[in-house]
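For this depiction, one protein chain was excluded, whereas all remaining protein chains were kept in their positions.
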Amino acid sequence: MGSIFVEEQEQGRRMLLNMGPQHPSTHGVLRLLLELSGERITKCVPHIGYLHTGIEKLSEVHNYTQNITHYPRMDYLSPMNNELAYCLAVEKLIGLEVPARADYIRVIMHEVTRCMSHLFWIGTHALDLGAASVFLYAVAEREKLLDLYEMVGGQRMMTSYIRVGGVKSDVPEGFDDYTRKWATEFPKLVDMINGLLTKNPIFTERTQNIGYLDRETCLSYGLMGPLLRAVGINQDLRKDMPYCRYDEFDFDVQLRDEGDVYARYLVRMGEMYESAKIVLQGLDKLKEIGPGRVMWEDDHFAPPKSTEAYVDIERQIHHFKYWTEGFKPPAGEAYGCVESSKGELGFYVVSDGEAKPLRVKIRGPSFVNLAALPEMVEGKLLADAVACIGSIDIVLGEVDR
Amino acid sequence: MNMTFDEQKKLAEEVLGRMAVRVWVENGSVIAMVDTRYIIKALTDLRDHDETQLDVLTFMTAVDYTPREPRFTMVYELYSTSLRFRVRVQCQLADTGNENELPEIDSVSSVYRTAEWHERECYDLMGITFTGHPDLRRILLPENWDGHPLRKEYPFDGKRTWKPGCNVIDSQRMEGDLGL
Partner (left out) sequence: MSDPAKRMISAPSMDDARPYIDNWQPGEGPVWLSKLDWLLRVAQTNSIWPLTAGLACCAIEMMCAAASRFDQSRFGAEVYRATPRPADLMIVSGRLSWKMAPVIRELYEDMPHPKWVISMGACASCGGVFQTYSIVPGVDQIVPVDLYVPGCPPRPEALIDGLIKLQNKIRSGNAHNPFAEPAVRMDGK
């Protein structure tokens, strides 16, 4: 937004450029203070906190079920991933086992969320680099997924569908047909976007050999997810530490060697194909397992069915206590993590035996990944910084919480 | 995850040796409580030892256990991408009795680069200083914010309101009073 000439040196004048919290790249309110020498960035300092909401503090004030409503608003491009990670943590704390049908529904929604996030990512990344039509195609496809969210959870984005112990309610009748149709047609759209971008000389010029990070730097910065897979490290939480019965699913981990922006692009495109495969497998497993319960049934930790509450005084008391105070997990701590579209999204929940958590720490992958941005960008051109920011795929809601 | 929890626990005990106060398994994680003075050495050993290779610091935070003494527990979650297991390292930190002094602990940013931002966040929200940190300043809140919100005594809706442009004394007004 403004520029101040800082000092005049032999090589040239250094200019301080503020890529302010409001900028057209749609990644959110990130402020980058760049010191430029001509077009080269000599120093880059990210300033975050423009969206800091105090979600961790707010989690200490609400009970475990109410907290689920806060988290989809954190990483708002992949809402159900956050709910899933939190519910995994609380289920570990209590020691619940989720019924199989709920697990398969969770897997399907998890992969659908991953596709949603990657579609938005490719839309905005390509838009930043100049390919404006990809944005429209990607967002149009994303609308189909938002319709799916609405069918299942009742709301387009922030559904609070995944609950502690399972999912809120079973999937509606048209779910199987709709999702199957989507999953079979989705690879064609990814093919189209591939056709528009992958061999496109402008795109390859702008993304190859840009933003390279080597293996040691990546590990030291704690980067996980597509950034690590683009450097050649075989790391995918769905395979390494499977959750939600992922070991029953068959898919490949996308790996590349180059470690630049183009490699990350290829990794994420590959992940979209794999997600469609997993969704189809999930639908088959749902059909196989047949109708069943989707929520853990336990007198203390599960929400009671409202019809039963009117029959028995004990159940009525449980209903009252559950919805006013909330359930009380045993004291302890647990860490639940998922392979989110951006990396490892984890929730560290500490309980002291009360209805409200003592502490909830959210390990947001975008927060960790953004710390590596100065390393990627220093010494490179200003236009490359835009490509690098897009390749990290940050969501400021997760960075700032 | 190829090893069972007991094997992981034994491995952690072996590598940490006398630095570990207690190692136990809870809710699917191996947790090691180490002596606060040796935190840098403990993390370095866990990272470099051939049998653990815990090369990623997943996150680092502090938990405020008021009114228990010592007040804070620092939590470091480590993950090994090659051996695929996790260890959580904890150490306890007592609050200084003085309100104007913040408790101090060694910074582990020399061991893992990612700790730079995590420690800044800890300083910002919990008020814990890290000696040896290259650039310790607030990260999520404005630079002139008063207080450390994640501490238990700070109200969640912020009775100490900060308004842009006003000085710290004015910021002690109640939230409902907008100066009208």
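To keep things simple, chains are lettered A and B as they appear, and every chain counts its residues starting from 1.
By definition in this document, a residue touches a chain if its C-beta (ideal position, glycine included) is under 8 Å from a C-beta of that chain, and two chains touch if they have at least 3 such contacts.
Here the structure is a predicted model, which is why all the values come from computation and not from measurement.
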Full-complex contact with the absent chain, from A:F120, A:Y212, A:Y262 or A:Y348: A:F120
Option from A:M80, A:A102 or A:M158 whose C-beta touches the chain left out: A:M158
Touch criterion as defined above, residue of A:E39, A:E97 or A:E143 at the omitted chain: A:E143
Touch residues of chain A, complete complex, unshown partner: 20-24, 26, 28-29, 49-55, 57-58, 69-70, 73, 76-77, 120, 135-136, 139-140, 142-143, 146, 156-158, 396-397, 400
Where the missing chain touches chain B, by residue: 141-142, 149, 154-158, 160-167, 170, 175, 178-180
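We take it that only the chains that are shown with their structure count from here on.
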Where chain A and chain B are represented by their mean Cα positions, the distance between them in whole Å: 24
Contact set on chain B toward chain A in their complex: 1, 26-29, 31, 55-59, 61, 63-65, 75, 77, 81, 84, 86, 88, 112-114, 116-117, 121, 125, 138-142, 149-150, 154, 156
Partner chain B, residues of chain A touching it in the complex: 48-49, 52, 54, 56-58, 60-61, 92-93, 95, 217, 219-222, 224, 228, 233, 235, 240-241, 332-335, 337, 344, 346, 348, 350, 358-359, 361, 363, 367-368, 370-371, 400-401
